[in-house]
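All protein chains but one are shown in place.
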Amino acid sequence: MVDLATILAGLGDALTLTNILFVLSGVVLGQFVGAMPGSSQEMTIAIAIPFTLVLTPLSAIGFLIGVNKGGLVGGAIPAILINMPGTPDASATALDGHPMTQKGKPLKALKMALYSSVTGDTFSDLVLITVAAPLAVVALKMGPVEIFALIIMAFALISGLIGASVTKGIIATAFGLLISTVGLDPEHSTPRFLFGFPDLYSGFPISSVAIGSLAVSVIIARLATMSGGMRPALHIPRDQTPDQKRVSLAEYLACRFVLMRGALIGVGIGIVPGIGSTAAAFMSYASTKQAAKDPESFGKGDIRGIAATESANSAVGGASLIPLLTLGIPGSVSAALLIGAFLIHGLQPGPLLFEQQGRLVYGLFGAMLIANACNLVFGLVGLRLWARLITAPESIVFASGLVLCIVGVYLSTGGLFGVYVMLIFAALGMGMNALNYPVVIFVIAYFLGPRFELSLGQTATILRGDVTNLVNHPVAIVLLLMSAFSVYWLGIRPARAAREESPKTGG
Amino acid sequence: MSFERIVTGGILVFGLTFLFLVLPQQVETVSFGRVIPATLPTALLWIIAGAAAVQMVTLKDDTAPDAMVVIKAAGLLALMVAAVWSMGRLSFEYVAPVLALILMLFMGERRWYWLLLGGIAIPLGVWLLVERVLDRTLA
Partner (left out) sequence: MKITRILKATACAIAVAMPGAALADWQPDGPITLQVGFGAGGSTDTLARAVAAEMEDATGWDVIVENKPGGGGIAMFSQLVGKRPDGRTLGMGVTIPTLINLAERGETLPFKADSFDYLATVVVAPLAVVAPADAPYDTIEELVDYSKENGGALVGFDGGEMRLMMQAINNTEDAGFELVSYQSGAEIIQGLLGGQLQAGWGAGAHIQYVDSGDLKMLAVATQTRQDYSSETTSFIEQGFPYSAEPYFYFAAPKGLEPEAREALAAALDAAITSEALTQLVGNVMQTTPTNLGAEGTEAKLVNGLTEITSLIEAAGN
C-alpha cells in the first residue's frame, strides 16, 4: 500500500522537536481541560481548531490528537477524586475509582487509570497502524443490520449494571431512550416533543444531559447533605505506605486479562461508527465484573474496575480512526471535529488517502504514539498536582465546580438554553440517585438512542419488514443470540441473587 | 402508601398521559415508511408504563428521602436557576462571583482568603480565559 521509505519519512517528520512540543502542549491542555468538571475534549478541540490554522498540517493535527488523548486521561481525574466525571466515559471509572479514593488510595487509583488508559490507547494505535486495511474491510461489512445487533448487544452487556431492581433498570433505560427521541426523527426528519422550543430540534444537548445528571446532581446532593464544618475535599493520609500510593508491576500484570479484554472491546467498538467510547467503557466494566470470581467486590474500590473501563474507552480512539481515515466516517463527536480539522489541513479521508498523503498519515501515526508517551509522562506529574489541588477546602472545589459546569455547558451548547436543560437533568439525576434508579444506565441509553432508532429504521427497510430475512445476516444473528444469553447471565440472574441476599434494602 | 409507591404511580401516570394525550400532539403522522416517528416513543412509553405497573405490585424498597435534604437541594437548584436567569439579564462576570460566594457561604466557609480565591479569583479567571483568551462570549 505504502512503501517503507514513505513510512519512515512520515514517522521521522513526527519526531522533530517542534512537533513533539506541539503534541506535548496538546496533551497538557487536554488533560487540564478534561480534568475540569463540566468541560469536554470535544469542546476543547472545537475551540482549538481555529488556533491551529497557522500551524503546519502535521503540527496542527498532532496538537489536536494530543488534546483528544489528553482529555481521555484527564476525564478520569475528577471522577476518581470527587466522583464527578469530567467526561461521560469517566462515569464508568468513577464506579470503582471513587470508592478507592474514599479508602485513602486516590493516587493508586489515578495511576492505575493512567496506566490502563495508555495501555489501551497504545494497543489500539498499534492495531490501527499495522492492520488498518483488513479491519477496514471488516468495518465495511458491518452494515445497519449488524450495527443494530451490536447496539442490542451493548444494551445486553450493560444490563449487568442494572442493580437489584429489574423494573427500575428497565424504566431508566426506556426513559433514557425516550429522552433521545426528542428532536428530529432519524427516518423522516419530522420534529417530535418540541413543546414549542425550536432549540429542541437537535434534541436535548448531550453535554447538558450528561453533565447535569452525572456531575451537577452529585455536587448539589453533596452540598445538601453537608453538615457544616470545613474539610478538604479530599483527605490523603500523610503516612501512606508505598503500597497505597503506587501500582506495582505485579498488580498491573494481575490485570493483564482485564486490560486485554478492555482493549479488544474498545477496538471492536471503535471500528464500528456511532456506538462510542462510553458504551465501550461500560461494556468492558460489566463483562469484567461478571467474569470475576468475586463480582461483589466491584463498585467498592476494585482496581480491576478501573483497568477495565480506562483500557476500553481509550482503545476506542485509535480504532475509530480506521473508518475515519478510510471512509471519512467519524465514530464520535471528537472524531467528527478531527475530520473537519483534517480537511482544513488538506488531509482528505477516503480511498486515496494512503496513496496521496502517505507521508502525512504516517506522521499522524507517529504523533499518536508520541502523544501516548507524553500522556504517560505528563500524567504522572499532573496526577500529583491534581490530587494536591483537590485537597483544597471542599467549599472552593464544589463552588468552582458548579461555575465550571455552567461555563462548560454554555460553551458547548452555545447558549443559556443548554444550561437550563442541564439544571433540569441535575434535578432528575438527584431524584434517580435518591430512589436507586440507575443514572448511568439512563445516560448510556440516551447516548445510544439516536443510533439505535436510526439503525432500527434502516434494518426494517433492509429486511423489508420481514424478520425471517435475518438469515442473510449471520453475524447479526450471532450477536443477537449472544445478547439474549448476556441479558440472562449478566442482568436477570445477578439481580435475583442480589434480591435474595438482601430482600429489604436492595440497591 | 409508601413514598416509593407514590413515585412509581407518578411514573405510571406519566407513561399513560404521554402515550394517549401528549404523543398524538407532539409527533407528526407520516404516510410512508416501516418505522414511523411514533414507533419508538410509543413502544418506550408502553414499556415505562408496564414496568411501573409491575413495580407497583413487586416493590419492596422503601427509601423515604430526608425532608430537610430535599428542601436544601431544591433551594440550591432554585439558586442556580436564578443565577443562570440573571446571567442572561446582566452578564456572567457579575453573576458568577455572587453565585460562587453564596455557595461557599452556604457551605459554611468563613475564611476570607478562601472566599476571595473561590468567590472572586476563580470565576473572574474563568471569565478572562474564555472571553479574552479564547475569544468566546459568555452571556
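Here are a few things to note about the model shown:
Just so it is clear, A and B label the chains in written order, and each chain counts residues from 1 on its own.
Assume a residue touches a chain if its C-beta (ideal position, glycine included) is under 8 Å from a C-beta of that chain, and two chains touch if they have at least 3 such contacts.
Because the structure is a prediction, the values reported are computed rather than measured.
Seen in the complete assembly, the chain not on display touches A, B. Among A:I7, A:I49 or A:A76, only A:I49 touches the chain left out of the display.
The residue from A:G379, A:P393 or A:G457 that touches the chain not shown here is A:G457.
Only one residue in the set A:L8, A:V131, A:L343 or A:L481 touches the chain that does not appear here, and it is A:L343. Considering the whole complex, the residue from A:G212, A:P330 or A:G366 that touches the absent chain is A:P330.
Mapped onto subunit A, the interface with the missing chain covers residues 16, 18, 42, 46, 49-50, 53-56, 139-145, 183-184, 186-189, 191, 198-203, 273-274, 323, 327-330, 333, 335-340, 343-344, 346, 348-352, 414-415, 454, 457-458, 461-462, 464. Residues of subunit B in contact with the chain left out of this view: 28, 30-32, 135-137.
One rule holds in what follows: only the chains that are shown with their structure count from here on.
Measuring from the averaged C-alpha position of subunit A to that of subunit B gives a distance of 22 Å.
Per the touch definition, subunit A reaches subunit B in the complex via residues 47, 165, 167-168, 170-171, 174-175, 177-178, 181, 185, 187-188, 190-195, 216, 220-221, 223-226, 228-230, 392-396, 398-400, 402-404, 406-407, 410-411, 415-416, 419-420, 423, 426-427, 430, 434-436, 453, 456-457, 460-461, 465, 503-507.
Taken in their complex, subunit B has these residues touching subunit A: 4, 7, 11, 22, 26-28, 30, 33-37, 39-41, 44-45, 47-48, 51-52, 54-55, 58, 60-61, 63, 65, 69-70, 72-73, 76-77, 80-81, 83-84, 87-88, 92, 96, 99-100, 103-104, 106-109, 111, 114, 117-119, 122-123, 126, 130, 134, 136, 138-139.
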